[in-house]
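In what follows, a single structure is set out as structure tokens and then discussed.
All protein chains but one are shown at their positions in the complex.
Now for chain A:
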């Protein structure tokens, strides 16, 4: 798992209000080189939670990212190179992701986080309130 994935992942355990960011427990980090593509970075930047990326990178042993970032910095190649490295080249190979609210651990083996929930952790399903009435009218009730 790389940090762009970590930055998108959020614990969806039943009852958890804010499952982001998952805390990283490191046993092994791997580095693999990836082609540098500034367009991808610029496109993804607005969707990232920067602070979570900085903290995650530091946990993985990379402390070169600035604490704050804004879109102007995307013009700097030096910044982009560091951003690229943190986002795409660091792999959490062994370790765990920890739900910030419940402390539940999602183990990471061979680079793959196990996000499977136990039966009693599966969230109840709330209706999409805005769309529900019209959709039900048009397509029939689903539940």
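Operating definition for what follows: a contact is a pair of C-beta atoms (placed from the backbone, for glycine too) under 8 Å apart; a residue touches a chain by one contact, two chains touch by 3 or more; residues count from 1.
Keep this in mind: contacts and distances are computed from a predicted model.
Asker: Out of "snRNA-activating protein complex subunit 3", "Dynactin subunit 6", "Geranylgeranyl transferase type-2 subunit alpha" or "Methyltransferase type 11 domain-containing protein", what name does the UniProt record list for the absent chain?
Answerer: So, among "snRNA-activating protein complex subunit 3", "Dynactin subunit 6", "Geranylgeranyl transferase type-2 subunit alpha" or "Methyltransferase type 11 domain-containing protein", the name matching the hidden chain's UniProt entry is "Methyltransferase type 11 domain-containing protein".
Asker: Which residue among A:4, A:50 or A:79 touches the omitted chain?
Answerer: Of the candidates A:4, A:50 or A:79, A:4 is in touch with the missing chain.
Asker: Need a quick check: the contact residues on chain A for the chain that isn't drawn.
Answerer: Residues in contact with the chain left out: 1-2, 4-5, 7-12, 19-20, 37, 39-40, 43-44, 47, 49, 88, 110-117, 119, 122-123, 125, 128, 131-132, 135-136, 138-140, 142-143.
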